[in-house]
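Missing here: one protein chain of the complex. Every other protein chain is in place.
Up next, subunit A:
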Amino acid sequence: MISDDKPLGRPPMLQSKKSTHSFLSSTAGLNPASFLGTDATTAVTLASSDQAEIAIFEEGLGLAKTTLSRSSRSVSPQPSFMVLPPQLALDPLPFVELLHDFVNTSIAKTDDTYKGSKPFNILTETEEDIDESYLEEKVHISKKGEGFTAKLKQFFILSSAGKPIYSMNGDDDVLLGYSGLITTIVASFEDGTDLLFRSISQNGFRMVVMNKSPLILVAISRVSYELMLDLKLLESQLSSVYNYLLAVLSAPVITKSFHNRMNYDLRRVLSAQDLKTLDILTSMLTFGFSDTTDDENKSYTVDPSMFISSLLDDAVQCARLSSTLRAKLDDIFVSCKRLKVNLPQSEATPFLQGKLYTLETTKLLASDLLFAFLIYDNKIVSHLHPKTHCLENKDISTLLLMLSQLSPAGESKNVQEEPDLWFPICLARFNDSGFLHCYVRHLHLPNLSRPLTLLLLSGNKNSFFEMKQSANYIFAKICKSKTLSSSLPEELAQGYLPLTSVLKTPQVKHFIYKRRKANQYIMDPLTFSKDTFENIVDSMFILYLYTALSSSKSEEVRVGASMKKLTYTRWHLKEGFTGFLLADEKYELYCLCKGFVTSLVLIEQSLRIVNWCENYRKRLFIGPGVQF
């Protein structure tokens, strides 16, 4: 089954579309992108596919495929397959065969008794029904003392002296007891040892502590899917919370505040808005939705991407854009960085002293500019950074969180009247003791529901007008370019089309594809149409399935030179779900299918996704961004 004996020792040529193209171009009705995924796979795998699966076939799979899967263990004589030169044709074979073996063994191991009719609570893995009052009791953030212990998730920020600074739920009366307890546990454990207290885990309960003296951050979870994984998920959530605190205060301010008095109340320097942002952050990180209720309207924002990002090691999402357009935007960033302005005489004089013949009359406008981003709908469109420095994804996520907390864009009717925003932000991984200054402006493009947001990060707090002028330049360049002004809105709007229908993978209901090197991911856009409650439950269900998939035991197999990681899981929930994970050193693919899909279909469609994503990786991922 494991093909160590493969003579060439090469990785399977999943990305060899370019070379196969010429052979296929003569074959009517086959596009090169789908070739290796579809036909080659179909051809070899017929035999090994599971007979028992036929019974579970649902509508949508034609009779043809059903009969095909009964054919015998010989290579199907498909003409398109036969015309390939041997090395090209054979390369993917061991891998595909291997996949089938793997899936079929996995299927054999799973218990196929169907339990779909019973209610299943994804939050606790019990049979308790989730309805609105259940969410109210266990999930929604409540600052009341009563009902505090019923909540499935808790976040605390305490001072080392045990003073509560922030809590996801509960009021001060309830909190005081708990924070005393927590600080006592942490202090007595760490007292006299070099060890840091990390966590307590018990059946259905986990407490993770992050000691960032003078602060202690704590996450307590009884959410089933958060307990499936190791400590990393909750630790990543805590560091997101900590990073937000640092972003608004910076490390020296926190340390200084507690320097004189250990019982200092840090809430004095945090605003109501900061606490609200922490509520949004903690709820999004755990349940994939947040309460955005104002005085009059109850409303929730449902978006599982923050959870998924921490599940995928802080991977960030990029906006889909053709590489030509992206290159044009990158060029604008770079040219902005090189833009020279004339120096007025008053400033030119210092340069004159001693060198009368060389007049220094120009300077770089954006000399203080360090990082620049174009953001659309929380996804990165283009990014500029210095050769010597990169922003870590955690910092980028903090920046995006901050951005979402600014006044909602597009509120003024007249675009001219959009304010320029200018605020300090401490990006902890970049430098936790200083502030960068962030310039933000929105550009409203025709036919787009959301604005394109420009972020310019400067190291100099006095550089507002230079940043403003750089922004004028960048926006003018975008608007003046015929290609950009017409294609950019069009392509950004296309980012909302479901990829599974573009790729013609009807069995795959949703997928996430991550490039490991850049630590960026794309996911099929989620369309929520029903009422809010349903959306919240659906979103949590997706979190449950993906977490379960990524925490399931995976098998590692060697294919040529690369190690592939495979996971196949079935859930007997609702109408039944199949999850499939395929990863190697380059990528990770997570896909979810409704019903119990045959190995034949599953492998064909997931390889098609991998091929497509690899082929269009320049369009899907921005990579490290453009340098100056």
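FYI, a residue touches a chain if its C-beta (ideal position, glycine included) is under 8 Å from a C-beta of that chain, and two chains touch if they have at least 3 such contacts; residues count from 1.
Methods note: contacts and distances are computed from a predicted model.
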{"item": "Hidden chain of the complex, named as in its UniProt record, picked from \"Actin-related protein 3\", \"GINS complex, Sld5 component\", \"Vacuolar protein sorting-associated protein 21\" or \"Gamma-secretase subunit PEN-2\"", "value": "\"Vacuolar protein sorting-associated protein 21\""}
{"item": "Selected residue (touches chain absent from view) among A:135, A:161, A:176 or A:339", "value": "A:339"}
{"item": "Option from A:268, A:298 or A:553 whose C-beta touches the chain left out", "value": "A:268"}
{"item": "Residue of A:386, A:419, A:498 or A:624 in touch with the missing chain, whole complex considered", "value": "A:419"}
{"item": "Residues belonging to subunit A that touch the chain removed from view", "value": "248-249, 268-273, 294-296, 339, 341-347, 365, 402, 405-408, 411-414, 417, 419-424, 438, 461-462, 464-465, 468-469, 472-473, 476-477"}
